[in-house]
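A single protein chain has been omitted from the complex, and every remaining protein chain is retained in its original position.
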Amino acid sequence: MKTFSIEDINAIINGSVVGQTTNKITGLEQITKANKNQATFIGNRKFATLWKNSKASLAIVNDKIALEPGENRVLIKVKNADLAMAKLLESFTPVTPYFETEIHPAATIDKSAKIGNGSRVGAGSFIGRNVILGNNVTIYPNVTILDETTIGDHTTIWSGTIIRERSVIGSHCIFHSNVSIGADGFGYRPNDDGRGLVKIPHIGNVVIGNAVEIGANSCVDRGKFSSTILGDGCKIDNLVQIAHNCVLGRSCIMAGSSGLAGSVTLGDGVVIGGSASIKDHVTIHSGATVGAGSGVMNDVPAGKTVLGYPAVDSREMLKQWVALRKLAR
Amino acid sequence: MKTFSIEDINAIINGSVVGQTTNKITGLEQITKANKNQATFIGNRKFATLWKNSKASLAIVNDKIALEPGENRVLIKVKNADLAMAKLLESFTPVTPYFETEIHPAATIDKSAKIGNGSRVGAGSFIGRNVILGNNVTIYPNVTILDETTIGDHTTIWSGTIIRERSVIGSHCIFHSNVSIGADGFGYRPNDDGRGLVKIPHIGNVVIGNAVEIGANSCVDRGKFSSTILGDGCKIDNLVQIAHNCVLGRSCIMAGSSGLAGSVTLGDGVVIGGSASIKDHVTIHSGATVGAGSGVMNDVPAGKTVLGYPAVDSREMLKQWVALRKLAR
Partner (left out) sequence: MKTFSIEDINAIINGSVVGQTTNKITGLEQITKANKNQATFIGNRKFATLWKNSKASLAIVNDKIALEPGENRVLIKVKNADLAMAKLLESFTPVTPYFETEIHPAATIDKSAKIGNGSRVGAGSFIGRNVILGNNVTIYPNVTILDETTIGDHTTIWSGTIIRERSVIGSHCIFHSNVSIGADGFGYRPNDDGRGLVKIPHIGNVVIGNAVEIGANSCVDRGKFSSTILGDGCKIDNLVQIAHNCVLGRSCIMAGSSGLAGSVTLGDGVVIGGSASIKDHVTIHSGATVGAGSGVMNDVPAGKTVLGYPAVDSREMLKQWVALRKLAR
């Protein structure tokens, strides 16, 4: 457990210290759950009244909120308590899971694979033919990386994740547990005799930029003959489906359980709310937002917010909801 | 295959036997599919007419349903045929998958891990540093349990499941295949230069009570600095998303493909229908029910049933649906 003085903490977040305490800080906690060795955060006026009865010895507070520290307690006033919290979390991050050796003897690594300096591969992981891992790549136990895949420097792959053959993964990416990259797209044609379906081979691949994060149990399918592409900085939550031939620009966000059908295009900085789904071949232009739970069937212009099922301009959808509520009375 | 006489079966379910048969019972089956060595169940009047042509030699019947057994066939009349079925299923449960040895030599177990009496670890499973498994824990093949995690007595973890570091899992839990526990929550802040997003570290953990069941490919993310918590007796179906900092009370039920965004609170005994999703920071109070497919954006009072997208009181939503249907004519 790491231990911090008030001075240590203020050196990180650079605020104004009010009050003093003899307690050391060893962790961070919500205001109602904190103990005397924990710091908490008050970024919103509605939490300010909870400070009096909180057991925390330290609160990082937005400087527009009027509060007194109280006895043997400290406030550090900052412009943005949420940003200060994000920075402190980095300092309090505990050690990551332990690797006994860089390459565990219970990993299976094809002799043609190339593994960069400082990279680590856990027990039970499989690294296929001609795979290339950059430097400082972390592969946790029981990961599978199939042939000809390349992974950039400083990327972390958590356990249970499967990366199919010929994927191209950037640097500084994080893939969480049980992710599936590069499975075949979902495409069939009617059989020549009209009975049943014949699989369309998917000979493309998946190309993922730098600093992309993909949540647990999410899927990115390979392209039919070209690539499914995620641009730099995309952040994908858990249980998200990204079908074959989708192309995501830079820094798109997809929240939990959302999904893109085949050949959807997202511009830069598109935000897809939780459980929303997008019809195949739709384009959502840069800076647009899709509200949670929406079903999008048409292209969305740049910067626009759409909502509902079927999704329309969000103000229009709110009017529809109001109108329906009135109608029912 | 286990074999039961009518007397063996009635010793378990304690009903009134009507009729007799020379056939032995070796299994349970639906009324239309059963053969002469199988028992079936008639818990609902609409199935009673199927008894005449069923091949089953035995039916367990609700005692309010008037039926005759027929030749060489038996009825056992009980107050609640569904409850009797649940009890019989326990007796007919076949053997579980075989462990050649308690700890398979192809498992990788850190020497600091502590494994209780009668616990078993399958081939390919990884048990990290300082992990503690209680007594009679079953870890099927190809499970990954990372550092400092503790698991209570009699818990079963099926193959493909990943439990990240510092998780606290109760006793008598069942986690099905490919579950992801303790992946990082989905949280970012804008970069200082305004371009792109910076990951907010998630240094909390997951705390799961006793007798919790989690379905295949479901996800429970770790808290930002405190814990994501599932209370005793929660039952979670497949492909369910539980985001960072959610707190579920006792005996909550979440059906397939449903999801909770970050910091959602469920009271005790809350029921979330299939494919429903709940907005971040919403509280659903004890005994409330969310209908299948709903999108919940506001707090739900105790005991209330909400439905629809956006979800409102279920009777109100049914009225909206009727009004819209009329309007369209």
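We just call them A and B in the order they show up, numbering each chain from 1.
The definition used in the following text is that contacts are C-beta pairs under 8 Å (C-beta built on N, C-alpha and C of every residue); 3 or more make two chains touch, one makes a residue touch a chain.
Values in this document were obtained by computation on a predicted structure and should not be read as measured data.
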item: Candidate in contact with the missing chain, chosen from A:Val137, A:Ile208, A:Ala243 or A:Ala288; value: A:Ala243
item: Given A:Thr108, A:Asn135 or A:Asn298, the one touching the chain that is not displayed; value: A:Thr108
item: From A:Pro69, A:Gly170, A:Gly233 or A:Gly259, residue that would touch the chain that is not displayed; value: A:Gly259
item: Chain A residues that touch the omitted chain in the full complex; value: 106, 108, 110, 124, 126, 128-129, 142, 144, 146-147, 160-162, 164-166, 178, 180, 183-184, 186, 188-189, 196-203, 217-219, 221, 224-226, 239, 241, 243, 257, 259, 261, 275, 277, 279, 295, 309-310, 312, 316, 319-320, 322-324, 327
item: Absent-chain interface as seen on chain B, which is shown; value: 27-30, 33, 82-83, 85-86, 89-90, 92-94, 96-98, 100, 104, 106, 122-124, 140-142, 158-160, 174, 176-178, 211, 213, 215-217, 232-233, 235, 237-239, 250-251, 253, 255-257, 274-275, 292-293, 308-309, 321, 324-325, 327-328
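Keep this in mind: only the chains that are shown with their structure count from here on.
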item: Rotation, 0 to 180 degrees and nearest 5, that superposes chain A on copy chain B via CA atoms; value: 120
item: Centre-of-Cα separation between chain B and chain A, whole angstrom; value: 26
